[in-house]
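This is the structure I have questions about; it appears just below.
Removed from the display is one protein chain of the complex; every other protein chain stays in position.
Then we have subunit A:
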Amino acid sequence: MTGNSFNDETLDRYKSLNTKKKSSEWFSLLFKNKNLYLSLLIILIVFVIPVIRLFLMSFQANDSFSFENYTNILSEKYTWTVIKNTCLIVVGSTVISLIVGVSLAWIMAYTNIRLKKLMQVFILLPFIIPSYIVTIAWTQFVGNIKAFDINLYSMGGIIFVLGISHYPLVYLFTVNVLKKIPRELEWAVRASGGGQLKAFWHVTVPLALPGIVGGGMIAFLSNLDNFGIPAFLGIPSNITILSTAIYQEVIGFGENAFSRAATFSVLLAVFALFATGIQWFLLRKSKVTETAAADNSPRFYLCKSRPFVEFSIWLFIVGVSIVPLLSMLKTSLLKVYGLSFTLENITLHNFNYLLYDYDKVATALLNSLKLAGLTTLICLIIGTLVAYFRIRKPSFLTKALEVSISIPYTLPGMVLALAMIFTWMQPIPGWNPGIYGSIWILLIAYVTRFMILQVRGSSSAFTQISVDLEEAAHISGASTWSKWRYILLPLILPSVLSGSILVLLTTLTELTISSLLWSSGSETIGVIIFNFEQAGYTTYSTAFSVITLLFMGILAALVYGIIYIWQRSVRAS
């Protein structure tokens, strides 16, 4: 018996017992090591190469390598104004987000105020509504306040709108951490002779810090990344920050425009990476009590002050989230911008015109829907597979994969958009397949940017499923395909799809990347609203914003409906 040949022979014989080749064989092929590593490599290249190309481009002037771009740009006074604006705006708005987010989180997590669930929905609203629509709403709202003369087209205005657009991020991070701090720890301080205030400072604050820092950093990155708000408010008032500077370089088509834009992008990317680095440094030691369950019951009982606190919160939430939207709706119904809101001035003409006469609107809605749908589908499949390997086969390769997929999302959108141009204009130097200038560049860019959202959503789904459940399926004779079909998919689908909703709604109303990559015929919702706003068609931009919000609502309802029906049918069968 010569060891191996005998082995293989018997193995083959054993296998040939099962000659029923299923159509699903390809599926298990995917999980064979070689194919796996190859596909992982491809994914790595798609996500990392653009950043490298952008970086190289910033060192290119007059078709040769040089530091010229950097020396030129850094010696311009304009650049330093831009950097100063960026710092002021980003830091200012982050402070607003932190103050609002943390206070709301503490009240919502620990006190006995009523209707928390409903409050939470309204608190999260500015996070779901695209920031440029929030901006339009606020400009209309401020215009309606006759008592004060507030100018949103200013540094303060930009800081304010950014701050209230991103406080939900801080809120979300902090409220979860706060709820997970075991109340026994606070009791232990009280039992050891410390008062409420001591318990707060020595237990609550240090333990909540990871959440606060994490939320603050996400808000910081979002403020840095945001293009809609500084573009809508800053461009008319000549306040330029890094993301709008890149945009203006590219559409300005000046000499060395792309290289200069690339250099600004590297500066912006450095800001973002710096913030990410600080976040990592601050959080590296904190072990958030991951396993602790959230404790939803109140810890502080407000008595007389409860109605007052509740009233203040509602006033704030409604004032920040709802009233501006109503102002926007009001404007969208006006015959001519600037008229007073009386019955004879009200019309549905704007909606009529957008939906039936101005064919770019229908095209944009359709484009955005197609792009969002395709992006969601691609991310759903690839992202879920990546998440599976990341969770089930942790190795250096899968870790590197996750990091490289997260890079395009960590980088500001404007930076990624530019990187996309460099990469896909000529994927192989000298060969231009015409991707740039078509709708496909948008699809590729969306997939590259938002893949990580799905990976994270699906990862959390897989961590909740023990490996035993999969092994039990194999032991029971299930093939890889049957295991996914009957065991994994039914279990992961609800949480995977909530990741998909995030991808769907984000791509549907994306503006930053689209503003740089759109071309005639491939306009998206964001681009059309941006163009209306730039051209001064306020009634149209408000009307289209209203249409977009309705559209988002319908889509979200549809997807949640599917999840609901699926869960019911899984339970019924």
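Just so it is clear, a contact is a pair of C-beta atoms (placed from the backbone, for glycine too) under 8 Å apart; a residue touches a chain by one contact, two chains touch by 3 or more; residues count from 1.
Operating definition for what follows: contacts and distances are computed from a predicted model.
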item	value
Chain excluded from display, named as in UniProt, from "Multifunctional fusion protein", "Cysteine desulfurase IscS", "ABC transporter ATP-binding protein" or "Sulfur dehydrogenase subunit SoxC"	"ABC transporter ATP-binding protein"
Of A:A472, A:A535, A:L550 or A:I565, the residue in touch with the unshown chain	A:A472
Residues belonging to subunit A that touch the chain removed from view	3-4, 6-8, 10-11, 13-15, 17-18, 466, 468-469, 471-479, 482, 486-487, 490-491, 570-571
